[in-house]
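Removed: one protein chain of the complex. Kept in place: all other protein chains.
On to chain A.
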């Protein structure tokens, strides 16, 4: 009987488990192994270098800069996303007419790839020519046209990168918040109303916000992890035929060029970088979880 249960279990779980071992556990183990070897242009290295790759990567200005830059990026984009997607959710959840229409409009960018959004942002909305959309709007207010991604000083490329990411991801988090809002029992609002709470800020502060706690933690955590893993829009908006510029470089772009770039594949160093990045993300996620769980 027991062996039959075992067989049935593995009949269901076996195919997935094999894949998970082969394409998640094996790569992590192999990569950790590579990170201690001189693995330039090879996946079966022989020369053990100890912590050499880690020392290299932790003393490389470019890598440290990208971790630092993306910590600042995360510190900006995460709260902005949380607040704006919550505002959209509250707006859409409250209106009575055309609710489905507005929900669709804000959610539609989710269907768009980061590559296509990069194209629209780089070559149309924030194109450096006077007829670009952003420059046209600036012109209405009598302001000078800007080069946007075409110049480093002032670093207006951040406006381009941040607005693209917000446009792409706000709808997704808005849907999460709407789902959570609809889970808050109506009788809580009725009770608050009977107790004389004003329907605006007081109700929001004492009923809505506590009811959203779980969703807030979810959105924050997902968003934080995603911010450190930014790649697509940075690569496509700032990269060109000469490669990637030496600023605003996401950690993943750094790892991409180090381990797979045309200038020699250093898989040992790339693996060490992946390990360090994973640890940074784990640490930041843990810290933010601590802060959130603190009683208010």
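By definition in this document, contacts are C-beta pairs under 8 Å (C-beta built on N, C-alpha and C of every residue); 3 or more make two chains touch, one makes a residue touch a chain; residues count from 1.
To be clear about the criterion, contacts and distances are computed from a predicted model.
Student: Report the protein name recorded by UniProt for the chain absent from the figure; options are "sn-glycerol-3-phosphate transport system permease protein UgpE", "Succinate dehydrogenase / fumarate reductase cytochrome b subunit", "GMC family oxidoreductase" or "Carbohydrate ABC transporter membrane protein 2, CUT1 family".
Tutor: Result for the unshown chain: "Carbohydrate ABC transporter membrane protein 2, CUT1 family".
Student: If I consider the whole complex, including the chain that's not displayed, which of A:53, A:66, A:118 or A:208 touches that chain?
Tutor: Missing-chain contact among the listed residues: A:118.
Student: Suppose we count only contacts with the excluded chain; which residues of chain A make the list?
Tutor: Its contact residues with the unshown chain are 2, 5-6, 8-13, 15-17, 19-20, 22-28, 30-31, 34, 43, 87-88, 91, 94-95, 102-125, 133, 167, 172, 175-176, 178-180, 200, 214-215, 217-219, 221-222, 225, 228-229, 231-232, 235-236, 239-241, 252, 255-256, 259-260, 267, 270-271, 273-274, 277-278, 281-282.
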